[in-house]
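Structure incoming, see below.
One protein chain omitted, others in place.
Here is chain A:
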Amino acid sequence: MTHRKMPGAALGAAPAAATTDAIPPEEDLSLQVTRRPRPGRWLAVLAAALFAVWLAYTVIVNPNLHWDIVAKYQFDGVILKGLGVTIQLTLVSMALGIVIGVLVAVMQLSDSPVLRLTAGAYTWFFRGTPLLVQLIFWFNLALLFPVISIGVPFDGPKLISWQSNQVITGFVAALLGLSINEGAYMAEIVRAGIQSVDPGQREAGASIGMSNRQILSRIILPQAMRVIIPPFGNQFISMLKTTSLVSVIAGADLMTVSQHLYLANFEVVALLLVASLWYLVLTTIASIGQHAVERRYSPGAAPPLRRRVLANLVPGRARKEATA
């Protein structure tokens, strides 16, 4: 049975003062609806603004903060190179993380107990140990396996082999650590996305003769995107900053180069500020991108933040926005 709403049943009739309860005469029925004024909100805005101004003032005029040093290094070649590495690390490890994530998620949802167990163990291990430990481990892989080779296992003949020390540079170790760790988180996100899709979709695909892989890529994943995109955006923004961890294994990223610089010139705070400003720039751009993508995947969702804030502050404006 379909449930039809009784007209007016959902309108909670709020008890109003007796004077306003009366039905206005015919000609007054075009009364305008406005929000209740909220003076408290304006006070809060004022207080917050004052606090922000004061905070900015103390920081800006603080003589211990060497703004000239900040200015000197903000666009320094070394810093920019580190910035490039940070962006590269983020993009590549997120891309690899998605690939691993989809693979592991599909394994987790498969009929095969072996695949499920393998996938479960993977997420269990890589989400259960600190990323910092994983990074250091990959960097020191040579201690465990001095030679990496392709060929017959168990001391059989090898086709090619490399010295681990030469292959596993800081950058490679960083990529390995970040993407394998990210894959474990993405697997959970993708799995939730896949499970959010109506099982009838899979059956509909199967009934017209589609293969499991086609069903996944053409039917399930596109629909899972709505659930996957928001947490993916968060992961991406988080990854931009998480890359700074690779400074412990000489990852050559923004944080690493900043550290190298301040270890030489002792301008610790100034260089941390330089790095932080760049991280803020990156995360801001990513947030804007996230917003745009999210809106694309869920039409009719929340309006842009700016409009909402204004609408909440200005009583009359809310109606205009709503009718616009």
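Here, contacts are C-beta pairs under 8 Å (C-beta built on N, C-alpha and C of every residue); 3 or more make two chains touch, one makes a residue touch a chain; residues count from 1.
Rule of thumb we're sticking to: contacts and distances are computed from a predicted model.
Enquirer: According to its UniProt entry, is the unseen chain "ATP-binding cassette domain-containing protein", "ABC-type polar-amino-acid transporter", "Xanthine dehydrogenase family protein subunit M" or "3-isopropylmalate dehydratase small subunit"?
Expert: So the chain that does not appear here would be "ABC-type polar-amino-acid transporter", according to UniProt.
Enquirer: Among A:Gln74, A:Gln214 or A:Ser287, which residue is in contact with the omitted chain in the full complex?
Expert: Once the missing chain is taken into account, the touching residue is A:Gln214.
Enquirer: Given the full complex, what residues of chain A touch the hidden partner chain?
Expert: 2, 198, 200-201, 203-212, 214, 218-219, 222-223
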